[in-house]
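Once you've had a glance at the structure underneath, I'll fire off some questions.
Missing here: one protein chain of the complex. Every other protein chain is in place.
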Amino acid sequence: MNIQVVPSAPTIVAAGIGKRFGSNGSEVVALHGLDVTVQPGEFLSIIGGSGCGKSTFLRIIAGLETNDAGSVTIDGAPVRRPGLDRGIMFQDCRLLPWFTVERNLAFALTHVPKDEARARIADAIRLVGLVGFEKAYPHQLSGGMAQRVAIARVLVNRPRVLLLDEPFGALDALTKIQMQEELLRIWESERSTVILVTHDIDEAVYLGDRVAIMSNRPGRIKRFVEVDLPRPRDRTGAPFVSVRKQIFGEFFTVAEAQVEYQI
Amino acid sequence: MSSDATTGFGLVGTLGRDRAEGRSRRREAGWARKAGRVWRMARMGLEAVLAAAALPLLLLSFWHLVAKHHWVSNLILPPPSDVWRTFRDLLADGTIAGNLAISGTRVAKGFAAGGLLGLLLGTALGLSAACRAYLRPTFISLTQVNLLGWIPLLILMFGIDEPLKIAAISWATFLPVTFNTMQGIAGIAPKWFELARVYQVRRRDVICKVAVPAALPSLFTGIRSGLGAAWMSLVLVELVASSEGIGFMVVWGRQLFQLDLVLVAIIVVGAVGLTLDGLLRAVEWRLRRWQGAAA
Partner (left out) sequence: MSIRTVHRIVVRGSRGAVLPLAVLSIWALATSHGWANREVLPTPVTVLRTIGNSLGDAWFWTSVGHSLARMSAGFLIASTTGLLLGVLLGASRWGARLGGPGFHAFRQVAPFAWIPLISAWFGTGESTKVVFIAVAAFPAMVINAIEGVQAVTRQHRELARVLEISRWRFITRVVVPGAMPQIFTGIHLTLVVSWLATVGAEYFLQIGPGVASILIEGRALVRMDLVLFGILVIGLVGFALNLTVRHLEALVLRWRPPSTQESR
């Protein structure tokens, strides 16, 4: 029941990334001077408010956008266009509505011979726990199930790098927690390099080895916070809460509890 | 009226029907429930059919009365019996079938030609923004002129024989098909193409697996409009410039002032239109199974 371990996960190095949108007149500087190095097999969470450019950064690594300044390399090789070595998961799960679950997965495997594709699809469906739903259409699936298909699709090509763009943003809070557990379970069996982009502090801390805090306009990494906690993590435990508090403090002023002294 | 009857459905079920069903549910096994449901569906179906037929039947009886008592001259409004007799006669001697066949082939040829050209041009326009920039304004202006304007022009170019009719029908089909195809293909959300890029999907597969299904609803609207336009232009062209076909039958009846003939022809036209529409709907429904509730 395990997907074969991927070839060794790569190092991702982004140096001095800059990106502008718009043209002569009204320009928006989305990213400027963004530096980050992601270690092999590391799970990096990037957290930031809306519009800080975190999705743009992810899409640059995916090859869907090109950076205006700086460079992105994966194990030294520069990133220029999309490739099957990097799997990206979108917030709108983006399942083709006219294909069944099976054929949606097959869509990702057009470069693989039919027999092997079939085997991989079966494995992936088993992995995400959707056995029996192969012939279902996306509109018949719940939000959580659809995201699971999206996860399966991102994994069938065994990418060395996983890029997750607010994958659980559209789910309700309870399903979200379930999916986070699923994701961890799947990731721990193959340890690709993962970059997760989110605006949910809890999610960032629960999943990531490190949390990168992004600032707004221009987008760059303000600060890294190590989450040096063993998994599985206790969301309500003191160590977790303290890490969370650090990150929370970057965005909001923490109301200090009044301490009363009694003499 | 024990509480058990309503508990069976939770909060639902205050109608007498449901209460009765609740009793039978409690009473025994599934077959009573199923029988009840089948009976209910049959009743609903019957109700619908009766309701649909009510008005036409009323009109029919009124018509019969008017004709029988000569409130309007029988020449102006022939009695239903006459119409029915004429219909049977014409059916028997093959006039209807013959004319339908002629009209049918015309529509088929014109629709095929216009539809195909429309799909091709529409696809080209949809794919290339440059193409659109050059061709769209001309195209939109052409659509402003309704079919009737083109007919004299086409008559001057093609005469009044078969080519004219095919040309007119093709043109009438071509316009909506092109327009809807263009809209459909140009309107495909870029996110699908982005997805195809991510998975390095080959161009041929992009067209078959992404572009066509995404544009299919619009394509279908185009084909449906095209067929409607084809049929309508057929009738028009046959009314104006033909010596055989269903449209001609209407004119012929009018010229002989045999309104029963005219009515028969009109009914046939309507029936064919209904069938075509129904067929297309069925095909469309089948192809759009995946849209589910979001139709």
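A few points about this structure:
The first chain written gets the first letter, and so on, giving A and B; residue counts start at 1 in each chain.
One rule holds for everything that comes next: a residue touches a chain if its C-beta (ideal position, glycine included) is under 8 Å from a C-beta of that chain, and two chains touch if they have at least 3 such contacts.
What you see is a predicted model, and the numbers here were worked out from it, not measured in a lab.
For the chain that does not appear, the touching partners among the shown chains are B. Residue in contact with the omitted chain (choice from B:90, B:121 or B:235): B:235.
The chain omitted from view is touched by exactly one of B:48, B:65 or B:91, namely B:48. For chain B, the residues in touch with the chain missing from this view are 47-48, 51-56, 59, 76, 133-138, 141, 144-153, 155-157, 183-184, 187-189, 214-215, 217-218, 231-232, 234-236, 239-240, 247, 250-251, 253-254, 257, 259, 262-263, 265-266, 269-271, 273-274, 277, 291, 294.
Here is the rule we use: only the chains that are shown with their structure count from here on.
Note on chain placement: the centre of chain A and the centre of chain B lie 48 Å apart, centres being C-alpha means.
Only residues 62, 64, 81-84, 88, 90, 92, 94, 96-99, 107-108, 110-111, 137-140, 157 of chain A touch chain B when the two sit together in their complex.
Contact residues of chain B toward chain A in the complex are 191-192, 194-195, 197-202, 205, 209-210, 213-214, 216, 289-294.
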